[in-house]
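Remarks on the structure that follows.
Here we show just some of the chains, and they stay where they sit in the whole.
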């Protein structure tokens, strides 16, 4: 009896979880759907038939293509930088004692809790007063700034659960400090690093507010969309969103399969 | 950053302008920042420009609102850095005035603007905000009026009162731009914005506040008003003429009227921001757009008020050879007082309230306190 | 060398955070005390009145933002907790897949998602238009341009950031502790209330932190989904900064916002009995 | 079972579905545990001890069979309604509660009056000797102290039975021994039925009134410690409990010829397996008297173990004697029968270091081993 009650509760929660997933993805579903809309009028607001035209004309809007490419390049570069320096700091915080650790923790916390708007505005003032021209580089700087803390946090969490004797064992077996890091530490914290990387990539691809301050004349995918939405988004945007989404799904599936194979 | 220096610029010396242009050369590249819906989707005019001159272009629809655009540009230009665009388009109004006053606009070399000299209408050569076209040449003019969705609004809208009519409670779109919305409130009150005083603004503010508090306004829009009307989220809204015509032509149920109490005429102007990388190429593009054929092609698409009078005849010619729907559309354009206004039409339209910096600091808060409650 | 290692490891991040976070904040602090206007210039006058003026003018929007942020955070907590709970305890081998599915929408850009909502919730759009067509909804029914739409949008946009930390905390709860509670006569509800919930509080704390701050400061949802009385402090800062070029006011508002958020977080931490906020936040 | 047992399992089976396959964790266990008894479940890892225990506590419903507590069928009663309490291997203390709140938890759930809670928790902390540590959090206590909190938390509810799943498994040897003494004392003091899960045979022997030796989901023998040790029912039990020498061969008229000698197997005839405990064997150089089992061999190794010496004696001829020591047994468990193979014809002998600190025999010595007939125990299977 009680066991049956339990199972019912669990089943309801299972369904509920799926409802939330569907809810979270529903605008994505609409976005995907309208990427196939054979719209005739200027705005892409009502279903007018199926077409693959927008896939064929995906790159017809050249500045949209440029914006997407910018976004991908910026996300990739900032993710690499973020992961490198964030992992380093995560290691320092998780493995070492040093002066200023408390302050560093506070900075990490501050970077997470600074409103984006404030961050964007203050960065812009900095660049302007420092005579730094704003372009893809400044966007990358900003994106690293707001995502580095997330990498630090995930890597540190991973590091503190990592048995320190693994590293000592490597040293004991003749590995240099760098060799130890490369062959033992890094592979062990890789899941944390990957999680951090995924998060920073998503945050970068996602960002509008901060980017809008520091972009100069460089347009990213979100910026382009915000511009375009004022007059109706062309279906190519849906298609690009769909493709990014699809690649994400593929990575997820690949991950899951790989994980299953590992166990 | 202790103190940001003001830098009201002295008018440029003629020699200095000459020297500047003497040093510039063509780079084969131009970056054009413009408003949405100001260029055919296929960018045909620009492509032709590229073919004709060998100058490659980047076209960016990054300007949604004058104030916001200026806000982003100001710190950059103030710091003496290039904005990244060679041509930007701004409406006659306080921000353009600031651009000029602060020396953010490069004085133009009229020697390199033969088409402008030859083809621009007289009206567009004599503008109070930029006498002698020292810094700017018009991209196009347009009218702010009312757009409504005929699916939801059965009446023929003629009066500005429709925007204040409780019948359309929650279905009215107003603009967020202080000057635009200020003008419309003043029209409703029978005040001429060009001659208005602080007291008038306050009255206008009261009127708008009542409208908002009565729940008549759904939202204060920027360029996004057009999608809202087209979708029917709002049924009627302040609107810019050409935007609506473009939608109409695309078959959407929208209509544009200039209310009998008055409408706003404005001009969007091209200028070369200080420090632009490719000023010569920019100038070439500006001038290119003044070729009647080019201007006609552009206007046929955007359906605003072109600064090149010869366009009307060109379109009329084209209408003769065109067929069916296209013919009808072209004929409508040629006859439209909102694309080719007569002197009488112009007389009914008003400009924005001219504002000094001090006045601006009174004017803006009055209307922002409405739109940003 | 060994002694230096942590410093070398921390150095790049220190520099990054120092130059791009601390310095600009300091600069901003200074601007917030200046007076003047964009055309004639600003000068340092130590006018703390900037703060009182700004607050006087925009207290409504500030309070509204806190309210919306708070409502959205509560909504996220209520909606997200059961999801985190189910995945942590019943997700089995597919935990990571569920988490990824929850994160997926994040790959298609915040604004695009919000715009999609705007599109989906459009008064006569595919959802309500259809329902209205069938006569299931009154003609003037609408969700857009309401408080509900804004709070809903915030809830939607930050939900995964609530779910993830709670999940992490719950995943760490030893299932045997729950069994122990049941063994000691606790019903399922009591076991949850007395054991699972308290043990997940650090996750709740982190989740609230990661959602309340950005939700409160967000300008986009109000802009895209809101109406005439939904302006949030984020929109005001944006207007003051970009439209009015009123840098002192914008800076003062930014600092006020951060201060209010920080104070709120510390009070909240106190209430939860978390001794060390930083640590809790870091976990 | 005539009288009312505290706990009864009747043909209990537990099956799990794992990767689509049915795993029988418990294959059919029937047993009765008397009121007040210290009862142990002993067996190697994976034999089903925990599963059995969890069915008694109510965490797992049996796939088949019945669970009765004090005569009442509780097969479908949830854990919070069963009058037994459990002490978990890893303690499962509530990390966010003080020692006091941990111990008071069960009473609070049953809405015991505040006053009584105070009194009973106080008394219980007294018993486990933690008075003065009420306010600490579990993580601020040593392993042994945590252990006692877990015990107090269960005992304070005065359950009709206490279930302990390897409660000492996480402690180090010394601490484990200390806690064994404590546990025994507490059980004597409170007089409650204890069901104790362990894989440590010494622990089971020292503490239990009765032991159920489990293997592969089944109970192989259920008896008192002495009987289990002295009279193992199966080869498995003989090998699992302590060190055993297993001798197999064909007996003839009660005598098994082996290792240049004889093993007396009273009444044994035909193929038999005989066990002899190492401590029953006397090592000497003289040929033993007639009435004893006696075999010849060479000392292969002497290990000094403080209390006693352990001799590995290699039998004179290649008789099929197998040392079935813990080591060999375990090695076989690992799927590695190298040590066993090495064992060959080795007999282990323990000799207490009672009289002299030096060994009676040295490595390489030729010796006689002898023991009384009654200590050769013929095992069932």
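As written, the chains take the letters A, B, C and D, and residue 1 is the first residue of each chain.
The criterion applied here is as follows: contacts are C-beta pairs under 8 Å (C-beta built on N, C-alpha and C of every residue); 3 or more make two chains touch, one makes a residue touch a chain.
None of the values given here were measured: they were computed from a predicted structure.
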Q. Using the labels shown, what formula gives the copy number of every chain type across the whole complex?
A. A x1, B x1, C x1, D x2
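As a working rule, only the chains that are shown with their structure count from here on.
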(Q) If I rank C-D and A-B by number of C-beta contact pairs, which comes first? (A) A-B
Q: Using mean C-alpha positions as chain centres, tell me how far chain A is from chain B in Å, no decimals.
A: 38
Q | Distance from the mean Cα position of chain C to that of chain A, given in whole angstrom | A | 17
**Q.** Residues of chain A touching at least two other chains
**A.** 45, 125, 129, 229
**Q.** For chain D, residues that touch 2 or more chains besides their own
**A.** 78
Q) Which residues, counting only chain C, touch chain D once they are in their complex? A) 174, 176-177, 179-187, 190, 194-195, 198-199
Q. In the complex formed with chain A, which residues of chain C make contact?
A. 5-7, 9-10, 12-14, 16-25, 27-28, 31, 79-80, 82-83, 85-87, 90, 93-94, 96-98, 100-113, 115-117, 119-120, 122, 125-126, 129, 156, 159-160, 168, 188, 209-210, 213-214, 216-220, 224, 234, 237-238, 241, 247, 250-251, 254, 257-258, 261-262, 265, 277-279, 281-283
Q. Tell me, which parts of chain B touch chain C in their complex?
A. 1-8, 65, 67-68, 70-72, 74, 98, 101-102, 170, 212, 217-220, 231-233, 357, 361, 364, 368, 371-373
